[in-house]
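Below is one structure, written out as structure tokens; comments come after it.
One chain of protein is taken out of this complex; the other chains stay put.
So, subunit A:
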Amino acid sequence: MSDRKWRPRPAIALPSRRRGAHYTVRDLLTESLNGVSAKPSRLVISVVGTLVGIGALVMTIGLGQTAAGQVATRFDSVAATHLEVQPATASGADGKDHPTASIPADALDRVTRLAGVEAAAALAKVSFEARITAVPVNDPSSTAAVPPPIVAVSGDLLAAVGGAVSGRMFDRGHEERVDRVAVLGAGAAQALGIENAASSPSIFIDEHAFTVVGILESSEIEPGLVDSVIVPLATAQRDLRAGPADTLALRIAVGAASTVSHQAPIALAPNAPDGFTAAAPPTGAELHGDVQGDLDLVFFMIGLITLVAGGLGIANVTMLSISERRSEIGLRRALGATRRQIAAQFMTESLVVGTLGGLIGAAVGVLTVVIVSLAQGWTPVLDLGLVLGSTVSGGLVGLAAGCFPAVRAARVEPADALRDS
């Protein structure tokens, strides 16, 4: 042992209150980090809950944003090459919207002459409640099924709205002859029990037999057609009480959207172009958005519940930790720690655990979004604020979870804690 003398403090007045404060924020952080890392297994258990909760939240919101980005991209490409021209509507006396103009019979000739229009089709929804069957027999015992909608079409539908047909699409000859032919959407064909159009099966719309010439497997721009029965407009007007076309679907050259949307209403009604509106067709984005919104809510709630569970996990593990560390708390009090300093340390430990869970959770969430996006060929869209916000949320959860255990730790009587150990 060395010969150095101890230097007990001289017998002077007690140290002043102001001098007794060298416990810095750095000390607090160092002690908290040491406390957190002292038992890695305890750390892992307490981090997992927050990690899963934050990870689920970031993944949910990130995938939602990415999907929305995808829809927007698709919408942009549709908007660049497709237009829909419809009569403008005005609210009538009955409170319903009524068209203020009607599409003329030679509308297709008029719009296809416009520069930039590559294909056009006129569509009319048939509001006539027709009974549609695949057999001529009316079986009164059969369950009444909702018939598929009938869409009357004139012009080059496939070119105008895109899509794939097995068999064939009816053509101008069918229209001019007013033939009773039909193309079934794949959904409608399934509902009617028709598998293919190779044998030219018939369907019966009311008393009229229509020959099925093709089945529409898909349509990019008008997905609703897949569940419909498509017939020539002239035939529908003769047999099914169809009115004039209510929509013109145009495929246009890239860059021509602005010009065509301006010129098409003039071509249809030179004296009253305001009677028509031209816009990019709806792409189902709204429906997609609704579904995505519901999914988001479900995952958001799952994430939130997991986060709460994670917070409870932190609180639980911290409580256990306090029981285990009673002698340490007693020692710190003996070394001069105030109750507030003990509480601050445990609060900070919880904050660190929560922030760590938030940080790793956000990273896992981002990674998941990136992996899913790569697998789907999407462009991942992530808000930086979401990542930062979720990390902060993790910290807040930790802080909230640490409140009660911290108060318990501060109340530990040092004499008891030192005696018990």
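Simple rule for what comes next: contacts are C-beta pairs under 8 Å (C-beta built on N, C-alpha and C of every residue); 3 or more make two chains touch, one makes a residue touch a chain; residues count from 1.
Just so we're on the same page, contacts and distances are computed from a predicted model.
For the chain that is left out, the UniProt protein name among "Acyl-coenzyme A thioesterase THEM4", "Protein NirF", "Cytochrome c oxidase assembly protein" or "Putative ABC transport system ATP-binding protein" is "Putative ABC transport system ATP-binding protein". Note on the undisplayed chain: of the listed residues A:K125, A:H208, A:R339 or A:R408, the one touching it is A:R339.
Interface residues of subunit A with the unshown chain, by the touch rule above, are 1-2, 4-9, 11, 14-15, 17, 19-24, 26-27, 31, 34, 38, 327-328, 330-339, 341, 413-415, 418-419, 421.
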